[in-house]
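Left out: one protein chain. Kept in place: all the others.
Take a look at subunit A:
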Amino acid sequence: MSQSTLTIKDLHVAIDGKEILKGVNLEIKGGEFHAIMGPNGTGKSTLSSAIMGHPKYEVTQGTITLDGEDVLEMEVDERARAGLFLAMQYPSEITGVTNAEFLRSAVNARREEGDEISLMKFIRQMDGNMDLLEMDQDMAQRYLNEGFSGGEKKRNEILQLMTIEPKIAILDEIDSGLDIDALKVVSKGINKMRGEDFGCLMITHYQRLLNYITPDHVHVMMQGKIVKSGGAELAERLEAEGYDWIKQELGIEDETVQ
């Protein structure tokens, strides 16, 4: 495998006719860890949903490409098989479908018919990942996310990440709702993915995630745009001082999407 590049240019996105993203530019390469921070309601989840192809979000302008391929032309499942992954802020619950059954379908979706992963091999791999994430073995046989606590859902998203091994992953508030031990465990899982073949975009409100997973680039989002970018030190300053200084610097009064 080789290094992948996700390129977002001048992205405008609307939902129910209301424009939320107003020209986002961003490039994520294999090997890089990016963080996006920003106050509530500024368009962070909208960006991640638009990349993955959420049915409610309409791209009105701009492009998204993965290694030169037009992502916007692809269906959601094609985007995933092309190498994109989104750990969702609010994962769906699906009754009657066990976690293991779901994970195995996801793995097999990437393999040819007739070349499905053997049950033994799959279980070994899943058990290994669940151990690393300190998940109870019975979570494999429970229905997908049904009745999972907030923290369990987040771990389960990372279990999927580790199983699927995408080229570029977007993690939308993977740290929210996690206790301190769980945050360490989840970070361990994400760090295990590190490598030239894996690029990552983390959306977070807190520096504490970034203490465990050091980002190469930090971006700040306001009013549906990336208004400032820097290195890991930018996140530390935001943690210490909040967003006011940026707003002042840029002359922004209301940071939310208008």
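What we mean here is this: contacts are C-beta pairs under 8 Å (C-beta built on N, C-alpha and C of every residue); 3 or more make two chains touch, one makes a residue touch a chain; residues count from 1.
Just so it is clear, contacts and distances are computed from a predicted model.
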Consult the UniProt record of the chain that does not appear here and report its protein name from "Fe-S cluster assembly protein SufD", "Branched-chain amino acid transport system ATP-binding protein", "Septum site-determining protein MinD" or "Acetyl-CoA acetyltransferase". "Fe-S cluster assembly protein SufD"
Absent-chain contact - pick from A:E101, A:E134, A:D216 or A:E239: A:E101
For the full complex, which residue in A:G17, A:P55, A:G147 or A:G251 touches the chain that was left out? A:P55
Note that subunit A touches the chain not displayed via residues 52-55, 75-77, 79-81, 85-86, 88, 91-92, 94-97, 101-102, 105-106, 109-110, 143-144, 160, 164
